[in-house]
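Moving on to chain A:
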Amino acid sequence: MLRLDECVIANGDFVLRANLEVADASCVAIIGPSGAGKSTLLEAIAGFRNVKGGRIFWDGEDLTKRPPGKRPVASLFQDNNLFPHLSAEQNVSLGIRPNGRVSKDERALVASALGRVGLLGMGTRKPFELSGGQQSRVALARVLVQQRDLLLLDEPFAALGPALKAEMLDLVAQLISGTNKTLLMISHDPQDARRITNKSILVADGIAHPPEPTEHLLNNPPTSLRDYLG
Partner candidate 1 sequence: MKHLLIAAGLLSATAAFAADKPQLTVYTYDSFVSDWGPGPQVETAFEEVCDCKLNLVGIEDGAALLSRIRLEGENTDADVVLGLDNNLITSAKETGLFAPHSVIAEYNLPIEWSDEVFVPFDWGYFAFVLNADAVAPANFRELADSDTKIIIQDPRSSTPGLGLLLWVKAAYGEEASEIWAGLADNIVTVTKGWSEAYGLFLEGEADMVLSYTTSPAYHLIAEEDDSKAAASFDEGHYMQVEVAAKLANTDQSELADQFLQFMVSDKFQQIIPTTNWMFPAVTPANGLPKGFETLIVPQKALLFEPDQAATEREQAISEWLSALSQ
Partner candidate 2 sequence: MAERAQPISPLPGVGAATLVAALVLGTLAAVALRADSGGMFAFSDWAALRFTLTQAVLSSVISAGLAIPTARALARRRFFGRQVLIALLGAPFVLPVIVAILGILQVFGRAGWISEALGFFGLPAIRVYGLHGVVLAHVFFNLPLATRLLLQGWQEIPAEQFRLAAQLNCKGMAMFRLLEWPMLKRVLPSVLAVVFAICLTSFAVALTLGGGPRATTIELAIYQAFTYDFNLGRAALLSTVQLALTAAAALVALRFTRKEGFRTGLDRAIRRWDGGSPAIDTFWISATAAFLLLPLSSVVISGVVGLLELPTQVFKAAVISVAVAVASTSILLFLALPMAAAVAVGRHSFVELIGILGLAASPLVIGTGLFILIRPFVNPTAVALPVTALVNAVMALPFALRILVPAAQETVTRYSRLALSLDMKGHVFFASVLLPRMRAQIGFAAGLAMALSMGDLGVIALFADAQVATLPLQIYRLMGAYQIQAAAGGALLLLMLSMGSFWVLDRGGRWHVET
């Protein structure tokens, strides 16, 4: 279980407060107006941004002071999810060992992850030799081998077309179903949120609210969200 205990997260002059819990194995959308602090919230959970006050717990363990790489968190960002100078295989290998030096067994693991995202045999290609969708798949394969319990998506598929985006989200849902992983994903599109999440965190007016059922939130949006959803 992820718990944000009276967290105060600062980004320049902007301050976001969060006091909430996310149950294990849940899929949660993060919804809110542009600039409300959705990315800031994910950055704090991932450890890229220090919290000014409060603490972050995972299964009762205090993560607040832990560096990003030591948290049970895997992230996909809006862009720069791959190193352009490394092949698909090498990029995925980094999920197992940060120095990329994987054993034979681990290499098999990398190949199978690439297989699961539908990139069998494309391991030696570099990112610029892959399409946008394929690049996203490589990043997903890496997330798979990382075996972290908490997956954070900061709109990694925003640049893909609607069909492709839906396809990727389904792939994510498929990959985590049956595992104990928790998914937190930022979404600007109610359709996306409905598609794979059951709960949603509303981020608005400097507060990240506790999760509530996605359908309920989208069907009865508070004012701040209503303006945004239009």
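What we mean here is this: a contact is a pair of C-beta atoms (placed from the backbone, for glycine too) under 8 Å apart; a residue touches a chain by one contact, two chains touch by 3 or more; residues count from 1.
Selection criteria: all candidates are chains of the complex that A comes from, given by their letters.
Here the structure is a predicted model, which means the values were calculated and not measured.
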Complex member in contact with chain A (any copy), out of 1 or 2: 2
List of chain A residues in touch with candidate 2 within their complex: 10-11, 43, 46-50, 67-70, 73-75, 77, 79-86, 94-95, 98-100, 126-128, 142, 146
